[in-house]
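Yeah, one chain of the complex is gone here, protein chain that is, but the others are all in their spots.
And now, subunit A:
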Amino acid sequence: MTLKINNLTGGYSRIPVLKDISFEVGDGQLVGLIGLNGAGKSTTINHVIGLLVPQKGKITIDGNTLMDDPQNYKSKIAYIPELPVLYPELTLREHLELTMMAYGLETTSAWQRARVLLQTFRLENKLDWFPAKFSKGMRQKVMIVCAFVTQAKLYVIDEPFLGLDPLATRDLLNLIAAEKKRGAGILMSTHVLDTAQEYCDHFVLLHEGRVRAQGTLEQLRDLYGDLNASLTELYLGMTQDVNGNE
């Protein structure tokens, strides 16, 4: 198992946003984290990448928690934030170099991977530009390239499709598929439910800080009692169901 979250309770202040969340991301698995705005997707991700400390419960990657060995824990994660975060004073080439240094990658092979990635996302002639001045979609691509060059054990991807052109979306999905084959686990939060339904192996439906349901699409359909329902229908049905009970 790559990522394991056990009974996680946490949030930004004393009042927890997340209540008793448990799920797993296995090797070679793509897990979709689905939820409305404010359901706790980003909070969960912030806990996983170690920006927040659990109030209760435990998060482990390959059996390690953040507290046990922060360097080891962090070297296994590659993160693509929802909004691109770039250094205003570094060029694209230097962003890649920095990533390689930070993760301690072997440079020759890392650059080979980087070249392929840059070509895929049509950035190969922009190496000496400042990416902080790119458009939203281009900056997002830079984040993707920097993340995938690391060949991390676990990818944490926050809402990747917004701002990407259709070609880049396809390329990203291909990349994710390739990394799955390599054995990496991927946790992806998204609102684009059609795409999620098509590509994710496993779903975690968050609602108001709790796991409303989880499993494969078939399992979710069983749970809901409609064997032909789409993920959108399932999701809307389940969240409104909860609202109705309250």
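We adopt the following convention: a contact is a pair of C-beta atoms (placed from the backbone, for glycine too) under 8 Å apart; a residue touches a chain by one contact, two chains touch by 3 or more; residues count from 1.
Everything that follows uses one rule, which is that contacts and distances are computed from a predicted model.
Enquirer: Which choice in "ABC transporter ATP-binding protein", "Protein ecsB", "Putative spermidine/putrescine transport system permease protein" or "Sodium:proton antiporter" gives the name that UniProt lists for the one chain left out?
Expert: The missing chain's protein name, per its UniProt entry, is "Protein ecsB".
Enquirer: Using the touch definition from the top, which of A:4, A:58, A:74 or A:115 touches the missing chain?
Expert: Once the missing chain is taken into account, the touching residue is A:74.
Enquirer: To test your reading of the contact rule: which positions on subunit A touch the chain that is missing from view?
Expert: 49-51, 70-75, 77, 79, 81, 85, 87-91, 94, 97-98, 100-104, 107, 128, 130, 132
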